[in-house]
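Below are the structure tokens for one structure; questions will follow.
Of the protein chains in this complex, all but one are displayed in their positions.
Labels A, B and C are assigned to the chains in the order they are written; within every chain, residues are numbered from 1.
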Amino acid sequence: MAHHHDHDDHPHGTHPASELSPMELRVRALESILVEKGYVDPAALDALIETYETRVGPHNGARVVARAWVDPGFRARLLADATPAMHELGVGGRGGEHMVVVANTPEEHNLVVCTLCSCYPWPVLGLPPVWYKSPPYRSRAVIAPRAVLAEFGLTLPAAQRIRVWDSTAELRYMVLPMRPAGTEELDEPALAALVTRDSMIGTGLPLTAERIA
Amino acid sequence: MAHHHDHDDHPHGTHPASELSPMELRVRALESILVEKGYVDPAALDALIETYETRVGPHNGARVVARAWVDPGFRARLLADATPAMHELGVGGRGGEHMVVVANTPEEHNLVVCTLCSCYPWPVLGLPPVWYKSPPYRSRAVIAPRAVLAEFGLTLPAAQRIRVWDSTAELRYMVLPMRPAGTEELDEPALAALVTRDSMIGTGLPLTAERIA
Amino acid sequence: MNGGQDLGGMHGFGPVAPEKDEPRFHAEWEKRVFGLAMAMGLSGTWNLDASRSAREALPPGEYLTSSYYAIWLKALERQVQHHGLVTPEELSTCTASAPAAPVKRVLRGEEVALLFARGFPSDRPVPDPARFSLGDRVRARRINPVGHTRLPRYVRGHIGTVEAVHGGFVFPDTNAQLAGEAPQWLYTVRFCGRDLWGDQAEPGHSVSVNAFESYLEALEPERIA
Partner (left out) sequence: MNGGQDLGGMHGFGPVAPEKDEPRFHAEWEKRVFGLAMAMGLSGTWNLDASRSAREALPPGEYLTSSYYAIWLKALERQVQHHGLVTPEELSTCTASAPAAPVKRVLRGEEVALLFARGFPSDRPVPDPARFSLGDRVRARRINPVGHTRLPRYVRGHIGTVEAVHGGFVFPDTNAQLAGEAPQWLYTVRFCGRDLWGDQAEPGHSVSVNAFESYLEALEPERIA
């Protein structure tokens, strides 16, 4: 699929509010038929959109990571069986039924991709960004991961191996990044604020304590 | 590439003669710049188009096939080293510098494709048809040749093996079909008239004597 | 299927282009398509694997030039017609005119929070013992199904190491065809990057995929004669 919106949809601005794009019209038609025929409850539609637009997001994953940084017992449970461990923090649900957490080390960096579609741990990270779902990332994360990371501004030491996880089944991956140096004084919420979405996909690292201060 | 002309070009009829399509304008611009800058001689352009539009075509290959049907010595030379054998009939040139002829037998049917682009024996068969250059044929000739042949109306006996030739280098292939039964009385030009383009690609068989009579 | 969706190892798409401060959705219609696809996915008429299959069945050129939610929309339009829920006339006239077909369930607004917080696990018991064990060397089979599969082309024929045995899971290849969940053992198999991509590949990386048992074969010497 195109990573820039090209053929089928018109980004904001090309259509004034008073004029609907062909895609808006096409989707409205489908929606009205599905609702009219009783297949779709409009309230369910609203609830679904509201859930994934506003409730789930990478703040959930950040809480998990921060807890793992401060609590060795939790960290051990998380790496051994991530799904129940995340449930301890109330994190889980659709798209996170079978979680796997993989920990970065100085020797090994982890990177998550779904070459075949867009599998992503929704309840932990929210809906995936467009680049995660797009051909440039999906095609090259498995064959040229260092080149891909460089495009994110991340250059790893040559000696640090890369483990790429292609989400080809219903397991969903989250990367547990290394705790940044100089964060010994920070409490759990402050640590969570260092944890970026990309650091939990493997295309970034957590912010450093200076960046956030 | 699309096998139907979709995005970039407009088939006959959508633009009246007095109005040029965007593609016509774009090509005219390039041509006029290349000619004006002296890189292209307009006479060469005309000669090239005229050559491939009117001179080369499957009638050349048909003559080769008919000769092979009536002359066992020629057939042997053709199968052993096709390029000089074709030169005996004045057939050769650009796109046919390194010809290979493969003979159908009751046990084995040959099929030619170029999965990577559109390699085709120009001086023998002319320029290739659009289907030969298009994804449906290029993708499936190597993985599902019987299904592809069925789309051409050709169902081979299950016991007849298929040999697919993917033209991945500068060798160019022509299939030598089997001489149809009941053609003992026909002379060489009459035989040549039975030889279709598709029968030399392997997606068809020669016409039968009845069909032509 | 070897369609436009099977992107691992392809070239030519250009650099990754992260968008700064990317919104969750880029247009109102994307939200609606997302919600419609999720709601219809719970109608019991098809399943998640079937939806993936419908998306990847778009002609590769169309798949690769459509935006993400445009692919979802086109697949959903096909699915509702294929299953007789909506007629082509209804879609073209934008008006419901045919009687509604029965669906197994209609997701209600008040159910969403609980159902989606609980999720829809796809692990299933498998009666037979696992064929492969941790550390086994296995070969990804050279399969090329015309239907849905979750074994990407880039690992087929390659040898990897079983690094996890996950239990039984719904088998997408049959489930996508609504031919049964037919659960199988699921493994994580790790491949060395150099083995997958050749000596010119980037050094020092490996790729792990989740592979169902029938995707894998025990290592036997290849037929060489």
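Criterion: a contact is a pair of C-beta atoms (placed from the backbone, for glycine too) under 8 Å apart; a residue touches a chain by one contact, two chains touch by 3 or more.
Just so you know, these numbers come straight off a predicted model, no measurement behind them.
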item	value
Full-complex contact with the absent chain, from C:C94, C:V146 or C:A179	C:V146
Residues of chain B (touch criterion as defined above) contacting the omitted chain	1-12, 21, 23-24, 26-34, 36-49, 51-53, 92-98, 115-118, 123, 126-127, 129-131, 133-140, 142-148, 151-152, 158-171
On chain C, residues whose C-beta touches the chain left out of the figure	1-4, 9-14, 56-65, 137, 141-146, 153, 157-159, 195-198, 200-201, 219, 221-225
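Here is the rule we use: only the chains that are shown with their structure count from here on.
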item	value
Where chain A and chain C are represented by their mean Cα positions, the distance between them in whole Å	17
Interchain centroid distance [CA atoms averaged], chain A/chain B, Å	51
Inter-chain centre distance, chain B versus chain C - centres from mean C-alpha coordinates, in Å	40
Contacts with 2+ other chains: residues of chain C	none
